[in-house]
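Have a look at the structure below, then the notes.
Every protein chain except one is present and positioned as in the full complex.
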Amino acid sequence: MGFLASNHVLIADNLVGVRGERLLFEKLNFELSNGTVLYLQGANGTGKTTLLRTICGLSKPYAGVVNWCGEDINSLAEEYFKHVLYIGHLPGIKEDLTALENLKFSLALSGKAISANQATEVLNMLGLAKGLNLPTRMLSQGQKRRVALARLWLQELPLWVLDEPFTALDVNATSLLKQKIEAFANEGGIIVMTTHQEVTLNVPKFEQLRLDA
Amino acid sequence: MGFLASNHVLIADNLVGVRGERLLFEKLNFELSNGTVLYLQGANGTGKTTLLRTICGLSKPYAGVVNWCGEDINSLAEEYFKHVLYIGHLPGIKEDLTALENLKFSLALSGKAISANQATEVLNMLGLAKGLNLPTRMLSQGQKRRVALARLWLQELPLWVLDEPFTALDVNATSLLKQKIEAFANEGGIIVMTTHQEVTLNVPKFEQLRLDA
Amino acid sequence: MPKTKLTQELGTFSVLYRILARDIKVALRRQSDVTAVFFFFIIAASLFPLGSGADPKLLSAMAPSVLWVTALLSCMLSLSRMYSSDYADGTLEQIMLSNQPTVLIVLMKILAHWVLSGLPLVFVAPLIGLQFNLSSAELQILAVSLLMGTLALSLIGSIGAALTLGIRGTGVLIAILVLPLYIPVLVFGAGAVNAASIGMSPNGALSLLGAVLAMALVFAPLASAAALKIALE
Amino acid sequence: MPKTKLTQELGTFSVLYRILARDIKVALRRQSDVTAVFFFFIIAASLFPLGSGADPKLLSAMAPSVLWVTALLSCMLSLSRMYSSDYADGTLEQIMLSNQPTVLIVLMKILAHWVLSGLPLVFVAPLIGLQFNLSSAELQILAVSLLMGTLALSLIGSIGAALTLGIRGTGVLIAILVLPLYIPVLVFGAGAVNAASIGMSPNGALSLLGAVLAMALVFAPLASAAALKIALE
Partner (left out) sequence: MKNLDTKTSINWLKYASPKTFYPLAGKLIPWCVIGAVGLIVYGLYIGLFVAPTDFQQGEGYRIIFVHVPAAWFSMFLYLLMAMYAGLGLVLNARLSYMMATAIAPTGAMFTLVALVTGSLWGKPMWGAWWVWDARLTSELILLFLYIGYFSLQAAIDDKNRADKASAVLALVGAINVPIIYFSVKWWNTLHQGASVSLMKAPAMATVMLKGMLVMAIGFWLYSIAVILIRVRCEILERDSKAAMFNLGL
């Protein structure tokens, strides 16, 4: 995959995270290069979601800087968003549109067009064949998550930020996702993720970071 | 626990479940007595949530009857609700109220009053001590789930219907919940639940039901 | 695990009281909700003089219809809030699973809505009426007609709110469903004020308004409860 | 896993076009959204005569302010829909993470809102005007002033919609934020029609309306984009 060929580095430099009046993490430093999975751990409410949103630029850190390939993401602004794929607690899909329409729109947002065939192929692979023409409102919890995750197979971006991606997925979907994550890291992608489930990932570099109350 | 002393039976009699124009399950029969855990399994979108909502009377089955202690729950109506505790995908808490206020209101809905002390004790036990005076909006995903689950410790009802109760919980909270479920079943409670995580429960009767597409 | 009873039983009345109190508490906590209907009424009513230039005769002739229509629209605007947040966060499921009759619970939620959005208008409307040069007899009838009328509006509106639950873009849809049903309330309410302003007795219109209110009190909670059950299915 | 490129690059223009198209598609899919603003306007405008009895002279004197205020309220009612569903389901986060300038994306969303809720009013308003006995000169000016005015309303309203994002009971709060900003639009828009109805030239009022529109075109997307960023933090 061409977009993973070049070297990318994500650096957290003395990050401090505060929500409300509460200090969540302090002086956080890490450096992630091609092929690394950073696995955030921590009990409920220790600031994992906050850190992920900071990394992809949705929240500003209380102090400290996130660096992408040597530049502050704040000054990169939209330029940075060309490299990040974020999937959070919310699925980010429109309930009135079908799975296919949702997928095509997500891609358009990051400036990509895709053929209906290719999109359908991915959705079928994710076990959504039956619901292709239904508005996603009519899908079950897990099916909605699958639609949201379909972007991982199509949106060719070098940094993934995933907040509890395994939520609501059944065994089958969980293993598909795990494989995809491994393939991506093996080809040089960078992933920051969290999950409360046990994971063992077969990737070049697997780092763990525990946030604690 | 006095409310678990008498014998309860939940019977599904030829249940047929339909969503939209799609048949989800057909001719489903089971009988659950004191101390039984019914563990629903099935891939995403096979109708677990639909079945749970049917069991607690929120959705009407397309055909068939749910019986509680020998009577159709449809004719029991509000009388039946005195026996069921349902926790679904949605937490059922008001984001503007504090954890304590939410808990007291949930109990009031089922006609119970509780002292602030006792409620606080349960919330502390669930690791929410720090957030007691915050509106629940400010809690993390997992903390919100804990607030919703706190009712299990206080609302003395003989039938629990739990839809993916372990979602978003960390290791600690998961084990607390598992213990509570086991204690409840051992004392004679009936539980119908689903989860995509592996569970091994040490209960008198553990039955599995697989819904399949 | 204590073997004693953890909780005390509550009677129907206490449960209903708690439902009412909670709704009001939640609204007061985000003060914006309470003040908002209020300010909307004031601002919207003030738009009409702006749109029509400043002819005082025209203004006082317009006043009954403008004030009543504005009151009606303000009540309507806050309708979508009635059940939607309970629906979105799953509280409504829990409410339906309560061991109290749904109709009574619904009635409490309607009362809470009225206390928070209808009742305040009864007090400001006469103040705004002063700006439109209404006489004190007219102002009095305005207040009385609004007192009965806004309760009817909350009751009838509740049906629309329940029917449109969980549907996106609800605001406008509720309006369409509810406005035709609001028309009798408007006609008798504004009719009473109009009668007062031409020196006739407003009693006929007021007693018709009372009849509408009585009907709404009986049927609206039933219809809303049915609609809520359908929405959750 | 194919090693070829799966996707093609899209230019800014195509991305913007797709955003506009998607918003319109979502709305058309639930036809109710499109028809709803429309019918709200018709129904609400018909409420005023009901409240005021049937004096045709009073009606045609009220007409410019009533029609303009109603148009304004109908546009306002649909504002809360502008970003809220994108926010609730997480699409907005994805939109902010798009590689296109947020301001342009916001402008597209505003345009979609106008096409769906402002533009239709330009066509019905004259029909309703007939019911109020307006002359054809007045009807013409009404249409022209609404054409410019509703676009300004969508632009300005977008700021309010963005500011109130994620706040419950939004409908009424937006109203409060936005109504004061709507006043110049109302004054010049209804002013033009009023001028026409007393036989004066409406050009002055119309060109002031144009100035307001131009200002809104420049500043509203900027302000909305900033508000959206804040809402998501």
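Order as written gives the chain letters A, B, C and D; numbering starts at 1 within each chain.
Criterion: contacts are C-beta pairs under 8 Å (C-beta built on N, C-alpha and C of every residue); 3 or more make two chains touch, one makes a residue touch a chain.
Only a predicted model underlies this, so the values are computations on that prediction, with no experimental measurement involved.
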{"item": "Candidates C:103, C:177 or C:217 - the one touching the absent chain", "value": "C:177"}
{"item": "Hidden-chain contact residue, picked from the options D:14, D:35 or D:140", "value": "D:35"}
{"item": "Candidate in contact with the missing chain, chosen from C:21, C:88 or C:208", "value": "C:208"}
{"item": "Residue ranges of subunit B at the interface with the undisplayed chain", "value": "18, 20-23, 25-31, 207, 209-212"}
{"item": "Hidden partner interface residues of subunit D, rising order", "value": "30-32, 35-36, 39, 43, 46, 49-50, 53-54, 56, 59, 130-131, 133"}
{"item": "For subunit C, the residues touching the chain missing from this view", "value": "159, 163-164, 167, 169, 173, 176-177, 179-181, 183-184, 187-188, 191, 204-205, 208, 212, 215, 219, 223, 226-227, 230-231, 233"}
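Keep in mind that, in the parts below, only the chains that are shown with their structure count from here on.
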{"item": "Chain labels contacting subunit C and also subunit D", "value": "none"}
{"item": "Centroid comparison with subunit C (C-alpha atoms), farthest chain", "value": "A"}
{"item": "Multi-partner residues of subunit C (at least 2 other chains)", "value": "30, 85, 168"}
{"item": "Shared interface positions of subunit B, touching two or more other chains", "value": "89, 96"}
{"item": "Graph class of chain-chain contacts, one of line, ring, star, complete, other", "value": "ring"}
{"item": "Which pairs of chains touch, using the document's own definition", "value": "A-B, A-D, B-C, C-D"}
{"item": "Complex contact set, residues of subunit A against subunit D", "value": "1-2, 56-60, 78-79, 81-82, 84, 86, 88, 90-97, 101, 105-114, 118, 135, 148, 154-156, 183"}
{"item": "Contact set on subunit A toward subunit B in their complex", "value": "19-20, 42-46, 48-49, 89, 127, 130-131, 134, 138-143, 145-146, 164, 167-174, 196-197, 213"}
{"item": "Touch list for subunit D against partner subunit A, complex", "value": "1, 3, 5-10, 14-15, 18-19, 22, 25-26, 29-30, 85-86, 88-91, 93-102, 232-233"}
